[in-house]
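Notes to accompany the following structure.
All protein chains but one are shown in place.
Our next item is chain A:
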């Protein structure tokens, strides 16, 4: 299975929504604590070496997350640890990049997500407790959502409703927002500990998964948010990212500080359907491809990016 070694520690990996063989990796030096960062755009080819680098962009601080644009096939949003949001165009040479640098967050930007339905805007969440809404053409943010009491680790758009998104914060709550409304429309006290990630189900627009420091993943129905639909236990340490499958309604992938990537089917009693322990350091980034069914990618602090088909061993040669 293809492997790529990055010079810095991996933080996030995302498949391109336009090209099935393209993915981008966000990396940061020295585990993201101090130093530079780099965004790699990789190409997956059937011939060896399977994962090759198409282009890379250097940043002054670590890159914690990235998001591919849904409107332009070469645009990439990078969430940088120095509080800036950078927009890269892979079609332009590295010297012409980044094409935009938006610096409004006052602390580390932890996640970026592009609106899949409206396709003209994206949200970024930051450790300054806010989520900001941006469009690619405007130099300043469209709106700032400030309600959380601690770092907002993740913010993701609803796949069906173009104005709804969810945010996960270290203040132990999930908040659902509608960009047309004044404040948050729903507050879910999902866990007793920090919530590091959230994601919407791609087939049921009312289901959200939340991943927490308490090592569990909870599935919530927003229509009845008092009690979770399912609680997925199995990780040994805090769960860092969670991603619902674009192809199977009940399948989700998660990665954790316990160095594993797990696959879950939340409708089944024994929910854990797959566990991959290929990483030798914290596994902090995972993604499932929209264009190729069953294709998974993960990255971790061990400076490796793996791309593999569900069911196969990521380390197989």
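What we mean here is this: a residue touches a chain if its C-beta (ideal position, glycine included) is under 8 Å from a C-beta of that chain, and two chains touch if they have at least 3 such contacts; residues count from 1.
Methods note: contacts and distances are computed from a predicted model.
Participant: Between "glutathione transferase", "acetyl-CoA C-acyltransferase", "ER membrane protein complex subunit 1" or "Phospholipid-transporting ATPase", which matches the UniProt record of the unshown chain?
Facilitator: Protein name of the absent chain (UniProt record): "acetyl-CoA C-acyltransferase".
Participant: Just to verify: which one of A:114, A:127 or A:264 makes contact with the chain not shown?
Facilitator: Missing-chain contact among the listed residues: A:127.
Participant: Which is it among A:192, A:277, A:293 or A:313 that touches the chain not included here?
Facilitator: The one listed residue touching the chain not shown is A:192.
Participant: Per the definition of touch given earlier, which of A:4, A:68 or A:177 contacts the omitted chain?
Facilitator: A:4
Participant: List the residues of chain A that touch the chain left out of this view.
Facilitator: Against the missing chain, chain A presents residues 4-5, 7, 31-34, 36, 53, 56-60, 81, 84, 94, 97-98, 101, 108, 127, 150-151, 170, 172, 192-194, 196, 213-214, 237-238, 240, 257.
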